[in-house]
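A single protein chain has been omitted; all remaining protein chains appear in their positions.
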Amino acid sequence: MPDSALTAGSTPLVGVVMGSASDYDTLAPACEVLAELGIPYEARVVSAHRTPDWLFEYAEQAHARGLRAIIAGAGGAAHLPGMLASKTLVPVLGVPVVATPLNGLDALLSIVQMPGGIPVATFAIGKPGATNAALYAAQLLAAGDAALHDALLNRRRVKAAEALARPLNAPNAIIP
Amino acid sequence: MPDSALTAGSTPLVGVVMGSASDYDTLAPACEVLAELGIPYEARVVSAHRTPDWLFEYAEQAHARGLRAIIAGAGGAAHLPGMLASKTLVPVLGVPVVATPLNGLDALLSIVQMPGGIPVATFAIGKPGATNAALYAAQLLAAGDAALHDALLNRRRVKAAEALARPLNAPNAIIP
Amino acid sequence: MPDSALTAGSTPLVGVVMGSASDYDTLAPACEVLAELGIPYEARVVSAHRTPDWLFEYAEQAHARGLRAIIAGAGGAAHLPGMLASKTLVPVLGVPVVATPLNGLDALLSIVQMPGGIPVATFAIGKPGATNAALYAAQLLAAGDAALHDALLNRRRVKAAEALARPLNAPNAIIP
Amino acid sequence: MPDSALTAGSTPLVGVVMGSASDYDTLAPACEVLAELGIPYEARVVSAHRTPDWLFEYAEQAHARGLRAIIAGAGGAAHLPGMLASKTLVPVLGVPVVATPLNGLDALLSIVQMPGGIPVATFAIGKPGATNAALYAAQLLAAGDAALHDALLNRRRVKAAEALARPLNAPNAIIP
Amino acid sequence: MPDSALTAGSTPLVGVVMGSASDYDTLAPACEVLAELGIPYEARVVSAHRTPDWLFEYAEQAHARGLRAIIAGAGGAAHLPGMLASKTLVPVLGVPVVATPLNGLDALLSIVQMPGGIPVATFAIGKPGATNAALYAAQLLAAGDAALHDALLNRRRVKAAEALARPLNAPNAIIP
Amino acid sequence: MPDSALTAGSTPLVGVVMGSASDYDTLAPACEVLAELGIPYEARVVSAHRTPDWLFEYAEQAHARGLRAIIAGAGGAAHLPGMLASKTLVPVLGVPVVATPLNGLDALLSIVQMPGGIPVATFAIGKPGATNAALYAAQLLAAGDAALHDALLNRRRVKAAEALARPLNAPNAIIP
Amino acid sequence: MPDSALTAGSTPLVGVVMGSASDYDTLAPACEVLAELGIPYEARVVSAHRTPDWLFEYAEQAHARGLRAIIAGAGGAAHLPGMLASKTLVPVLGVPVVATPLNGLDALLSIVQMPGGIPVATFAIGKPGATNAALYAAQLLAAGDAALHDALLNRRRVKAAEALARPLNAPNAIIP
Partner (left out) sequence: MPDSALTAGSTPLVGVVMGSASDYDTLAPACEVLAELGIPYEARVVSAHRTPDWLFEYAEQAHARGLRAIIAGAGGAAHLPGMLASKTLVPVLGVPVVATPLNGLDALLSIVQMPGGIPVATFAIGKPGATNAALYAAQLLAAGDAALHDALLNRRRVKAAEALARPLNAPNAIIP
């Protein structure tokens, strides 16, 4: 089991985990947002079904390792976020991945419909959900980090300006 | 904020707004129908989530600016039409955009299932909905504009004739 | 066929039609809102499937009779709003009625997914949709009626105040 | 209106109608099966929404023209089969066409969920539904046509043999 | 096995079969319509899953016994209509029954989504579907029975009149 | 943790586990079928989310304790069957329980859409699924138990006879 | 507008807001969990559609007022959580409320399918979601509050013990 990895280098504040390396395409925006904001993170494969013991170990050590949030992406019968949440009080942020012909509806329901007692914060299906899970993790960390709070405020301003400035390819478009 | 744009040139009767410039592909048929019918309109990016203040400003000024209808397209958790409607009595026409793996069902429900008190007129998912929102706006304006009424009547006659005249590539097809 | 009715008494501005008298329970809020706002209306049974000729007649005469909007409620394979719209340029407002075990989803899709060319403005499933269809019809009429516009503005203010003033049965509730 | 066509040449027993020429791709298998079985048919564009009067005319004349079945394909808010059925006792066979992002579910519900009183026989979404509507029409006609009955029986035998004889590209496949 | 029943008394033209006696509540309207129209029918329990051999026997003998249509109601994974259709050319009319928490959507899809080759005519979920299956069977029989054709025409006229005459409990209702 | 229970009395061949004692209403038919067939079983509460360690312990010991099948019922984001399956090769049979407003569709998808590698045999939503899971477990055991095989065969014969003999409350019913 | 309330007494850390006082039945478990854990909170009506300005004001002041999390419940076209999130960096936790015939699926999609940029943490439909939103808010606060962390750990232990100790009304039940 990959214990040794747990002692490696920098101290990540956010874990970005996924059931399979093939899910990284969906989770990449989460990593990009965290990097953009300078938040130390780690990206790991943790499979609820193929590596359940590793899942438990990861969750059990999350708090002591200093993780402040775990972003977990999974598809189909997506059990990874909920099972992590059952084993740790570190906030879990679930991202439904499109991995079956049902377009992620199965993953969404498997993640969000948790019974009372064990919460998972669920975000949108696919890449927008990954982006938002990372931003939400940053908002959690910003509670004690004014610079991060300002960075997030600024990011919103920039994105708003970009949205309005982007050329609108319409005959009667009005760009402010 | 883009106030200055509000005083620009011609006086549009219909606002065509969308959450992102990338939604224009879906909204284009609305603009084309309005242009075809000679109805002055403007096309704008108004994002419920990224530019909420601009959304409120746009809605608050719509009536005074002379807008008679606002066509609003949005995808996913589509809040733009409903939030515009909450801030103005100018009729809002919502067009669900396909922007997520759920094929627009999320946008449709987010737009149509408004609570009693704040109405949004909802149209079909995607381009047919954009076409129809523009035609519906024209029908509203035609209440006081006999020429527009006649133009709409004529458009229906032409489209009916085209539907029947278009070659049907079937062995036993009968074209009237 | 009920032609004679078409010449009866007061001149309604809004038609509230439904496929069956049993749909009135759902449509009642539309009538109540119209009455509250002093808008003359008529309530009629017009069944797309059982009385198709009457449907066509109703739609064909709507404009000449002075109807400015037709609110049409129907359930299941709800064809009434769309077929009315195919026969008149008077704006049609569709209200999906829960009439089958599918909870109105069938009616919603049957009404909203109109092809490009023949628009139906669709509102929420059930009573909230009926309320909103009536308010939307009022907004259309208010374009040329400042008093009605003011009445609608005032109604919104009252409803907002009521929403905030209604006691919240929570231990830590704050009522402004 | 295309009356003259109604008096044209051979006497079709089955009408294959669709809302738009672009639906023919889905309806083609119906025509092919009818041709294969030697059943005279006609293929026509009849649009519920763009040509409602022609729809009524077509339905009203169907019985007198000798049509024994009407296969009607439509997508989205698919009103064509139900409205034909409301105007004739000639059996209507509805085929849901995929014409929107909802994959034909909207068309299926718009066709099948008819209220009690006006039946439409509904078949599968898309081409299999078109094939089956034609076979079902043939079964109806076979009630009085022993040769057609035998042809249908034989077709089933051939298709069963083909199903079993088709090579199965599996290592341990057993082909009888 | 219930062979002897097959030789019993009157000669039914329509078989009304269902997977369980408890489905009769849903199928009753089919029997009532057939009785109202004077069409001889039989009602039988035929379970695809519990009595598969009896299902095959019933289907194999249907044509020779003179059945002109088989109305088959089933819920959940509803295999009865499709398996009957696979064994006979007598037209099968499927009625989805609400028998599970999925509100009949499972039964609808299990009946209507037949592959090309073996058609089942599908009707609405529940009692309206049962009513319509019986009316459709009557329409099939009316092809060679002018009196039945007239009875069906008359039934539609009566139902239309009833729909219009039924009191509408609305303040501004207009009853023709 | 409830280790001592694992050494208790009789040797169950089937474990019937559920996330909460309140799920027993749904799972009861499984226990009844096992009792009827004389198959030793145990009923236990094992919650994926509230007692994850106990879940792992239960799964890890299942094979050594002689369990030949585990029937696991769960609702909402139903992770119990899949997580048991990830920890044991004893066949797991999942039963979706209706525990949320989504009527068990969430539980069904959370159980059945397992990724390749870790199978869960899934049965129908609710009590029919519980009955069938128990019968399926019996079929597995019957591979090496001719008496059980005969008992299952006989049960089917009895149920078929009951289905046909049950009075059908229809005017023209034929009871064999 | 209810400004004065914002300066009232104790300093809440969590805002529990809902679109209507009638939603409190669903949100009550959130308040109960917060009270149980000794977390100061306030319960407020904030309607996205009826009181949009109050919504903006509430969101704009949330950070300065010391709110560390906002739990927002809404039904139907549920815009409250997303619009709050668009106006503040205080983490928003959305709870879908069952308020329409669609069983909360509309609310779930309206809340969870936010576009990239503005995150809302979404929880299960109805009361379990309310419970979990409160627990999640507590987990956020526990990052800087060891006593709260211990209280949450203890709560999980108690709930696990209760789950296992609750009598299981099954013949062969084993209670540890």
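Letters A, B, C, D, E, F and G name the chains as they come in the text, with residue numbers starting at 1 for each one.
Here is the rule we use: a contact is a pair of C-beta atoms (placed from the backbone, for glycine too) under 8 Å apart; a residue touches a chain by one contact, two chains touch by 3 or more.
On a predicted model such as this, the values are computed, not experimentally measured, just so you know.
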If the hidden chain were put back, which of A:Ala43, A:Ala78, A:Ile125 or A:Leu164 would touch it? A:Ala43
Out of D:Ala48, D:Val98, D:Ile111 or D:Leu152, which is the one that touches the chain we can't see? D:Val98
Selected residue (touches chain absent from view) among E:Leu13, E:Ala43, E:Ala85 or E:Ala143: E:Ala85
Could I get the residues of subunit D that touch the absent chain, sorted low to high? 98, 103-105, 124-126, 128, 156, 159-160, 163-164, 166-176
Can you list where subunit A touches the absent chain? 1-5, 8, 12, 16, 20-21, 24, 27-28, 31, 35, 40-45, 47, 50-51, 54, 76-77, 100-103
Using the document's contact rule, name the residues of subunit F that touch the chain not shown here. 29, 68, 89-91, 93, 108, 112-125, 127-128, 131-133, 135-136, 139-140, 142-144, 149, 152-153, 156, 159
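Basically, only the chains that are shown with their structure count from here on.
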Note: chains that touch subunit A and subunit B both are G
Please determine the option from A-G, E-F or A-B whose contacts repeat those of B-C, over half of the contact pairs being identical by residue number. A-G
Angle of rotation relating subunit B to subunit G [CA atoms, steps of 5 degrees]: 180
Once you count every C-beta pair in contact for both, which comes out on top, A-G or B-D? A-G
How big is the gap, in whole Å, between where the Cα atoms of subunit A centre and where those of subunit E centre? 52
What is the distance, in whole Å, between the centres of subunit A and subunit F, each centre taken as the mean of its C-alpha atoms? 35
Suppose each chain is reduced to the average of its Cα coordinates; what separation in Å results between subunit E and subunit G? 49
In subunit B, what residues contact two or more other chains? 20, 50, 76-77, 100, 102-103, 105, 112-115, 117-118, 120, 124-125, 128, 156, 159
Take each protein chain as a node, join two nodes whenever their chains touch, and name the resulting shape: line, ring, star, complete or other. other
